[in-house]
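The complex appears here without one of its protein chains, the remainder shown in place.
In this document, chain identifiers A, B and C correspond to the written order of the chains, with residue numbering beginning at 1 in each.
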Amino acid sequence: MSNSGKVSVGIVGASGYGGVQLVRLLLDHPEVEVVYLGGDSSAGKDYGDLYPHLYNKVKTKIEPINLDAIASRCQIVFLGLPNGLACGFAPQLIAKGCKVLDLSADYRFKNLDTYTAWYKTEREDKDIASTAVYGLPELYREQIKNSSLIGCPGCYPTASLLALAPLLKQGLVLPETIIIDAKSGTSGGGRQGKINLLLAEADGSLGAYGVAKHRHTPEIEQICSDLARRDVKIQFTPHLIPMPRGILATVYGTLTDPGLVTDDIITVYKAFYRNSIFVEVLDKGIYPQTKWACSTNVGYIGIEVDPRTGRVIVMSAIDNLIKGQAGQAVQCLNIMMGWEENLGLPTLGFYP
Amino acid sequence: MSNSGKVSVGIVGASGYGGVQLVRLLLDHPEVEVVYLGGDSSAGKDYGDLYPHLYNKVKTKIEPINLDAIASRCQIVFLGLPNGLACGFAPQLIAKGCKVLDLSADYRFKNLDTYTAWYKTEREDKDIASTAVYGLPELYREQIKNSSLIGCPGCYPTASLLALAPLLKQGLVLPETIIIDAKSGTSGGGRQGKINLLLAEADGSLGAYGVAKHRHTPEIEQICSDLARRDVKIQFTPHLIPMPRGILATVYGTLTDPGLVTDDIITVYKAFYRNSIFVEVLDKGIYPQTKWACSTNVGYIGIEVDPRTGRVIVMSAIDNLIKGQAGQAVQCLNIMMGWEENLGLPTLGFYP
Amino acid sequence: MSNSGKVSVGIVGASGYGGVQLVRLLLDHPEVEVVYLGGDSSAGKDYGDLYPHLYNKVKTKIEPINLDAIASRCQIVFLGLPNGLACGFAPQLIAKGCKVLDLSADYRFKNLDTYTAWYKTEREDKDIASTAVYGLPELYREQIKNSSLIGCPGCYPTASLLALAPLLKQGLVLPETIIIDAKSGTSGGGRQGKINLLLAEADGSLGAYGVAKHRHTPEIEQICSDLARRDVKIQFTPHLIPMPRGILATVYGTLTDPGLVTDDIITVYKAFYRNSIFVEVLDKGIYPQTKWACSTNVGYIGIEVDPRTGRVIVMSAIDNLIKGQAGQAVQCLNIMMGWEENLGLPTLGFYP
Partner (left out) sequence: MSNSGKVSVGIVGASGYGGVQLVRLLLDHPEVEVVYLGGDSSAGKDYGDLYPHLYNKVKTKIEPINLDAIASRCQIVFLGLPNGLACGFAPQLIAKGCKVLDLSADYRFKNLDTYTAWYKTEREDKDIASTAVYGLPELYREQIKNSSLIGCPGCYPTASLLALAPLLKQGLVLPETIIIDAKSGTSGGGRQGKINLLLAEADGSLGAYGVAKHRHTPEIEQICSDLARRDVKIQFTPHLIPMPRGILATVYGTLTDPGLVTDDIITVYKAFYRNSIFVEVLDKGIYPQTKWACSTNVGYIGIEVDPRTGRVIVMSAIDNLIKGQAGQAVQCLNIMMGWEENLGLPTLGFYP
C-alpha cells in the first residue's frame, strides 16, 4: 500500500499510448496511486519529457525494469510491453504476490499453440498462463473477480466481441458467415515513428492492412468459439482511418431465423448488456459515431437487420485506447478489487 | 461547335462538386470548350463567386436553365442535378440533337420500376430511358460508343463494380455471399451545408449510414445481375470517413472453388482489365490507399484470398468525384466521340 | 433550488456547441442541476435528437423560450444565443432574481457605443449593462464574485488576453506593437451548415478571415486598454484551422526593455498566474499544442524572447469551447456562488 493509504500501482511500459492512458486514468482514480513507471529505452527520463502537458501532474521519473523493485513497491502491475515480453515477467511478479494486468497478447490465449503459431514465440509459462483470464468484463466478469492475472483484450477484439457476443451466445447467426470489417484510428499503431502512420501519409487516405492475416483474428475466434460452444472461424479485415483514435467494427452475419427484425435483435442486446454500464445499445435507426466514444470507456452499439438479405449488421464503436485498452484494464482492476466497476472511468466525452 | 473549333459543351448544375470537377477537367481537355454553365439557385453569379480560386480561369457566368438556349449552343450536355430532374430535361435535349451525360440516378436503371421504388419518382420518359447506357466504360465500352444518353454511375457503384465484375463475370464467387463494406470521404455528400458533414462533427469520427437501405444498392445489384446472368442481391454498407475525397470498397465473397489462391484471382483481374487504362490491378500483398487515386481517374484494386475461410477480399480505391463521377463522365464522352479514352484525364496524383 | 437540493440552472440556446458543452460540463457538476433547456428552432425536440450520444444521459426536452417560466424554475441562467438577443432577455431575468451568464457579445463591453459600432445593434439596457462584469476570472475574479450578470469572453479574446495580460499589466511591451495571429478549429463557427465549414472544404486547408475587421478586436482592445491604463489598438487576425476544436494565439510585442530574456518573462508570468489554477505557464523551450488543452478548462502558455528583434512571442492554447466559452462560464458561476473555482471543470484531457 502506498503512503497515501491507496493501493500502489506500477506501470511497466509507461511511455506508449497505452501507458499514458493508464497514467491519465489512474490520476483520477480515487483508490490507487501510481508509484512506479517503468521502461527500458526511456529509463531515467522525466515523464514530462515524453508528454510535456503532464509535466506538472506527473513528477515521476521512468525507472529501469527491475522485477524485485517493482514487486516490493506495487500491489498491482500493469504490463504495457511489446508482445512476447510479459510472459517473461508475469510469472515472477505473481510469485512475488502482485496482481498483474497484461495489455499485450501474451495472456489472451487459452491454447498457447495458437499463440505460438500467430506470434512466433515459444512459451515456458504454461502453468501461469492457464490461470489467466481474458479481461473482457462484459463476458467474463465473474472469472475476473477471482483472478490475479488478466490478459487484457486487443482493441479490435473488444469492439468486435461486444458486437458479436449476444448473437453467438443466443445462436442468432450462422457463425461461419461472420465478417468483421473494422476501422481504426492510427494511434492503434502505437507511439512509434512509422512512415505509414505519419500525418502526411495517413491523412486524407484510407486503406486495409493485414488482410486475412491480422493477429487479432485468432483472439476473436477463441472467444467466439467459447460463446458459440463450437469452433468458429471468422473473417476479419482491419483498416487504417485518418483520425487519431476510435474503432468502428461493422459486423455482418446471416440470421439463423430470417424472420427476426431489427427490434428483436435490439431487445436481445439490451437484455444481454442490461448490467453492463459501459455498453450503450442504441435505439433503432441510430448508428454509432466513433467520436461519441472517444475519451470514454463506453462501447456504443447500433443494429440493423436487412430483410432483403437475411443478415444482421451490428456496428460497434469504442475508443481504441480506453475501452479498447487502458480503460478496460482499469475496469478489470476495479472488478478484481471489488470496487465499483466504473471507478475512475469516464462515461461521456466532449462533443464535437 | 464553338468558335474555337472545339466541341461545345454545357454543364447544367455546375455549382456542386460534380460540376466543379467537370469544369476543372474540361479546362485541360484539348477537344472541347465549355460554353455554358447553368444553375438555378446560383444563376447570375460569376463562377468565381462560388469557387474563388477559379476566378481568373473561368470567366463564365452561371445562367438560368433554358433548354432551347442550351441546345442551340451545346453539342454535349452534362447534367449534374439532384435526382429526378434530368428525366425532365434529357428527352428534350436529345430531341434537339444534343448528346447527354447525366450524373444523377435518373438514367442508370434498365428497369424503371426499380428506380421508382427506390427514388419515389414516377417516370414518363420510358422510351428515351430505354436508350440510355450505363456509363461504366470498363464494362459497357461498346454500348457507350453508340449512345446519345449516358446514365453515369454512382460513386459507390463504380468502386464496387470494378471490384466485383471479374468475379461475377467468371462465376468465381457465390453471388449471394457478396458483402460490400464501402467507405467514402465527405464530399460524396455534396456541397450543401449539412450538420453531419461539418468538419467539427465529421473530423476525428467515423460511422455507417443508410445501412441496408442506401439507394446505390439496386444500382449495384442491376449490374451484378447483368454480369452474373441471374438475379443477384448484395449487401452494401456505406460509411463516412473523415477525409474530403476518396472511396474504398472492401468487397467480400465466398469462392465457388475454394482451391483458388490469390495469384489466380490476380491473374484473372489483370486479364479482365488488360485494355482498361484506368484500372490498376495491384501485385500480391499490395492494398490500395485511396490517396493514390485522388485527383485521378484511376481505380486501384488489391486482392487477397483467405484460404482459412474460402473467401476472396477485393479492395477498390477511387476518387469519388473523378472516377466516381465527373472523370468517368468525361471518359464516356471520349468514347462517344471516338477520341482517345484518356483525353484530358489525369492518371497520377500528387503524393502525399 | 431543484428537487435534488442543488442549484437549478437553465440554458437558453442549448442546441449549439456552447450549449452542449454546458450541458456536458454541468452533468458532472456536483452543486447544480440543469432543469431547463431552451431554444426556438429546436423547441419540442428531445435533446437526444440533436446529440444522439446524450440520449440516455439527458432526458430533458427543449422548451420554447419563456422568461417567466425560466425565472420561476432557474436560479442561474446561461444564455447561449446569437449576438443581440441576450440584451433583450437578461434585464427581465435579472429583475426576476436570476443570475445571468451570457455567452454572446452583448455584455462584454463597458462602452456600448463600441458594441453598437461593431455589432450594429442599438442598446436600450444601459443600466443593466453597466452592472455586467467581463467574465475572465484570471483578471476580474473579485468583480465576478459579486456580480449577477456576466458577459462571458469570446474564445479568441480569452486566448489572447491570457497571453497579453502580464505584459500589459507590467508595462513590458509597447502596446501599439501588439500583433495577435490567432488560429482556431472550425467549431468556433458554430453548429450551422456553412459551406466553408464543411469537412470537404476546410480539411487539408488553411486560411485567414475577417482580417482587420473581426469583431473580437474591440473586445480585446477594451481589456488591453484597461490593463495598460490607456487606449490600446491591437492587430488581430484569425485563421481557420482544419481541426474541430482548439485555439492557438501567437502574440507578438516589442519589449520596452530589450535587455529582458525569456526566463525573466516566464518568471513574471508564473507570478502573475500563481493563483490561477487554470493557467499553465510552460517552462523555457516548451511551446503549447492545442491538443493538450482540448476537453479541459486549462490555458497553456509558452514564452520566447527573441534577442535579435527585441520582441517577445507568447503562445497561448485553449479549448475554444471550454476555456474559450462554456467552461469559463462555469468557472465564473463557481466564483459567483462562492464554490471552489474548479468545481466540475476538467483539467486534463486525453492525449493523443
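To be clear about the criterion, a residue touches a chain if its C-beta (ideal position, glycine included) is under 8 Å from a C-beta of that chain, and two chains touch if they have at least 3 such contacts.
Only a predicted model underlies this, so the values are computations on that prediction, with no experimental measurement involved.
Visitor: From the touch rule at the top of the page, work out which displayed chains the omitted chain touches.
Guide: Taken over the complete structure, the missing chain's partners among displayed chains are A, B, C.
Visitor: Out of A:95, A:117, A:199 or A:261, which touches the unshown chain?
Guide: Of the listed residues, the one touching the omitted chain is A:199.
Visitor: Have a look at C:29, C:53 or C:183 and name the one touching the chain we're not showing.
Guide: C:183
Visitor: Applying the definition given at the start, please give the residues of chain C touching the unseen chain.
Guide: These residues touch the chain not displayed: 176-177, 179, 181, 183, 185, 198, 200-201, 203-209, 211-212, 233-235, 237, 239, 241-246, 248, 250, 252, 287-291, 294, 302, 304-306, 308-309, 311, 313, 315, 317, 352.
Visitor: Can you name the residues of chain B that touch the chain not displayed here?
Guide: Residue positions of chain B that touch the missing chain: 17, 20-21, 24, 27-28, 51-57, 187, 203-204, 244-245, 280, 282-283, 286, 289, 292, 294-295, 300, 321-322, 348-352.
Visitor: Taking the full complex into account, what residues of chain A touch the chain not shown?
Guide: Within chain A, the residues that touch the unshown chain are 17, 185-187, 189, 191-195, 197-204, 242-245.
Here is the rule we go by: only the chains that are shown with their structure count from here on.
Visitor: How big is the rotation, 0 to 180°, that puts the C-alpha atoms of chain A on those of chain B, in steps of 5?
Guide: Answer in degrees: 180, to the nearest 5.
Visitor: Nearest chain to the global Cα centroid?
Guide: So the chain sitting closest to the middle is A.
Visitor: Under the over-half criterion for shared residue numbers, do copies chain B and chain C use the same patch or different patches to meet?
Guide: Mostly the same residues.
Visitor: Report the inter-chain centroid distance for chain A and chain C in whole angstrom, where each centroid is the mean of the CA atoms.
Guide: Going by mean C-alpha positions, chain A sits 37 Å from chain C.
Visitor: Just the number, please: Cα centre separation of chain B and chain C in whole Å.
Guide: Computed from C-alpha means, the inter-chain centre distance equals 45 Å.
Visitor: Could you pull out the residues of chain C that touch at least 2 other chains?
Guide: 17, 187, 203-204, 244-245
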